[in-house]
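Yeah, one chain of the complex is gone here, protein chain that is, but the others are all in their spots.
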Amino acid sequence: MRAADAPDTPYDTDALSRELDARFSALFGRECAALWVATGTAANCLALATMVEPHGGVVCHEEAHVEMDECGAAGFYLHGAKLLLAEGEGAKLTPADIEHVLAGITRGVHQVPAHAVSITQASEYGLVYRPEELAAVGMLANDSGLGLHMDGARFANAAAFLDCAPAEAVGPAQALSFGCVKNGAMNAEAIVFFDPERAELVRWRRKRAGHLQSKGRFMAAQVLAMLDNDLWLDNARAANTVAGVIAEGAGDRLVHPHEINELFVRMTQEERKALRDQGFAFYDWDDACVRLVTSWATDPDHAAALAKAISAL
Amino acid sequence: MRAADAPDTPYDTDALSRELDARFSALFGRECAALWVATGTAANCLALATMVEPHGGVVCHEEAHVEMDECGAAGFYLHGAKLLLAEGEGAKLTPADIEHVLAGITRGVHQVPAHAVSITQASEYGLVYRPEELAAVGMLANDSGLGLHMDGARFANAAAFLDCAPAEAVGPAQALSFGCVKNGAMNAEAIVFFDPERAELVRWRRKRAGHLQSKGRFMAAQVLAMLDNDLWLDNARAANTVAGVIAEGAGDRLVHPHEINELFVRMTQEERKALRDQGFAFYDWDDACVRLVTSWATDPDHAAALAKAISAL
Amino acid sequence: MRAADAPDTPYDTDALSRELDARFSALFGRECAALWVATGTAANCLALATMVEPHGGVVCHEEAHVEMDECGAAGFYLHGAKLLLAEGEGAKLTPADIEHVLAGITRGVHQVPAHAVSITQASEYGLVYRPEELAAVGMLANDSGLGLHMDGARFANAAAFLDCAPAEAVGPAQALSFGCVKNGAMNAEAIVFFDPERAELVRWRRKRAGHLQSKGRFMAAQVLAMLDNDLWLDNARAANTVAGVIAEGAGDRLVHPHEINELFVRMTQEERKALRDQGFAFYDWDDACVRLVTSWATDPDHAAALAKAISAL
Partner (left out) sequence: MRAADAPDTPYDTDALSRELDARFSALFGRECAALWVATGTAANCLALATMVEPHGGVVCHEEAHVEMDECGAAGFYLHGAKLLLAEGEGAKLTPADIEHVLAGITRGVHQVPAHAVSITQASEYGLVYRPEELAAVGMLANDSGLGLHMDGARFANAAAFLDCAPAEAVGPAQALSFGCVKNGAMNAEAIVFFDPERAELVRWRRKRAGHLQSKGRFMAAQVLAMLDNDLWLDNARAANTVAGVIAEGAGDRLVHPHEINELFVRMTQEERKALRDQGFAFYDWDDACVRLVTSWATDPDHAAALAKAISAL
């Protein structure tokens, strides 16, 4: 509404867009450059474009969103660069997981060299990197001359879970895809650069990818609204909390411990049907389990009902 | 508002997004497939991707938006394909202008072959292709085995000016970037395919370009609102009309005849300063002229004041 | 020599280059189009470019040359398309191996769709697809709407091993990278298309990749020399035979059965040193085994000496 009522200069020259750098710098306690973009896929790929040459590769988890759910966007934005897949417990990567991938790259110019690491906070299985885990990954990346990117589609949920300074939740990453859409925004995410000069490249690449919207103030307004009065953390906390209610009911059925707003719950086909017959909706992850995701707007009573229904199975 | 109050399935599976095909089919009187996308740059490039191989080229005007203002987006989306620049009066292309480019491609595999033609309706100089002009360009494209794309960032203004059936304003183009943002929308355009099967490719490419928004209903809602009760034409007509008021005042200063909501007006630096001192804002096109653009929301009194100020120079 | 003494028209318009189609058509008993190119990497990628869109994928073995040894060339030539890695015994793929990969692609436009399958004849572990195995893979590819490419860097060795008509060794593949360099040529391979119209695209793409040499007759001459009097099969047979001598000596140490001119032989570090101290040269494949490759020019006495040395370990 604020943006609609205030026509302003186009693209990202408007007053709202120009607030972003300062707001994120304040949030993270150091100089940041931040750009809005419409989707997490674009955010991830544009951030990685500052780290990876077309002939290079990105070490990421084999179940990372950038590998599994972005239709090869990394190949497109990085001009044929390759995702170098690592295994890791709960879709998180340890230094050893990354080193295992790097150790397989031995044939000089015959193999794609790693240029960056991308980790997801919280992971695709809803698990949160602790600050010391981030430090360890960052040290390895640094020692190996690799950039470090964090896909933060659920960064808010991770930060809320850690209950620490946002800077600790991001650790030594050089670029963060700061997710807003899964946390209540309509269609705006932020790419936050902790080496602000990286943002310069992305200004060109964002335009070239058709992501520089002419009425950018509508994008900036969404991101700023998230930051105002820590709405981003309040929303995430709410989502995490109701997930906790369901987790309680799921008990031993949980594939991974409850940390954020995503739960993977073991369930037979019959059990799924029984729940669906009671009106509950969820995503069939695989034959073994379903995925339950709560949001800032999930009704606690509804969550309690689901918890009860699961424990009654 | 309608979209916000109605949570729905994600991406483009929601009820609003699923309305688009039928609505555009009704508008154009034949079967269409239509996809929302956030920007005109993305719309143009995704549409062209259905016509142009990476080793091919697109004949377009040397001052076309896709050449001048999209930071090489066509090279990105088309994987290195080339824009083959044509000259043409008022940024419009005649069959002869296009043939002149084609005639220069004689060296077999040593030169980039043309795969498509892209024209802009209305042109970058605010001029409108007449239905018979479109038919002539379409016939040449067809005879030469080339696709035909129309950049319709100001298609509404062209259709309003022609005051004909929308189908006549688009003529034989196979794909249309149907502009909404310059006509009042926040951040949604539509790509309309008159060969509906072309849309299938674009579904993949849109996702891969990070343009498949998860809350697509907000995009669809904007496009549908434009189509409801012909708002798109009402907005465009309003913009064209106030431009006419200014055009009257500009008289002989007009570089091109007034047709839509864009005017190019000859003006010295001193004259520009004089107008700006009176509070008017406009874009310095080049040393010879300024560009004046009106919108659906331009105040007619303001336009009249500008007309008077210009004629008083 | 023949090419050097006969200046001719440039690129691939010379008399030698123009012989290729007919010669390969005769060899395979059906209409073929064939183009020379300098390397197997270029041959593989140009062939795949006729089957795979930039947003698509190629199912190949996780140890395929195109994945492991071409520095991301497929990502470059296919404009970001993805290699979809399959597991398979001995670096060969069965229909079940391929189906396993296809079964994991379930998320619509969110995942890269398969557009082609690439198999290697003989495989990277020196194993040969039998005609019935090729038929089964071809049937799956066809049923799944996928192109089928064969990397034939060692196709001659496979054909010599099978001792069948070349057409049976290639089976239902639509394009074959016909290797010459590993079989004695200096720097020319052939890409053979069994759907000749595929070659048209590659004429453009070859030029665009800087692989259209101006004195193409030197390339054609090498390929033709291979075909003359079945030199390609004689060379391959010679290489296979001497490998057999070594295989005899290696006995139980062989990781894979001996079929062509490549052997993987289990050996400790001490044993490797012992052999090297005797003057033998070979490639350390991994901690468990070494790779031995023979050529058309390998001295049988040398091979016998190696066989003896290995069995004496």
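Per-chain residue numbering starts at 1, and chain names A, B and C are given in the order in which the chains are listed.
Assume contacts are C-beta pairs under 8 Å (C-beta built on N, C-alpha and C of every residue); 3 or more make two chains touch, one makes a residue touch a chain.
In this text the structure is predicted, and so the values were computed from the model without any measurement.
Engineer: What are the shown chains that the omitted chain is in contact with?
Structural biologist: A, B, C
Engineer: Just one of B:F76, B:W204 or B:W296 touches the chain that is missing; which is it?
Structural biologist: The single option touching the absent chain is B:F76.
Engineer: Taking the entire complex into account, which one of C:F24, C:W204 or C:W296 touches the absent chain?
Structural biologist: Selected residue, touching the omitted chain: C:W204.
Engineer: Please give every residue of chain B in contact with the chain that is not shown.
Structural biologist: Contact residues on chain B toward the absent chain are 54-55, 57, 68-72, 75-76, 78-82, 107, 109-112.
Engineer: So that we can see where the missing chain sits, which residues of chain C does it touch?
Structural biologist: With respect to the unshown chain, the touching residues of chain C are 4, 37-43, 45, 70-73, 76-77, 181-182, 186-187, 204, 207-215, 218-219.
Engineer: Could you please point out the chain A residues that touch the chain left off the display?
Structural biologist: On the side of chain A, residues 53-55, 79-80, 109-110, 113, 201, 203-208, 212 touch the unshown chain.
FYI, only the chains that are shown with their structure count from here on.
Engineer: Quick one: report the Å distance separating chain A from chain C, using the average Cα coordinate of each chain.
Structural biologist: It comes to 41 Å between the two C-alpha centres.
Engineer: Residue numbers in chain A touching 2 or more other chains?
Structural biologist: Those would be 70-72, 76.
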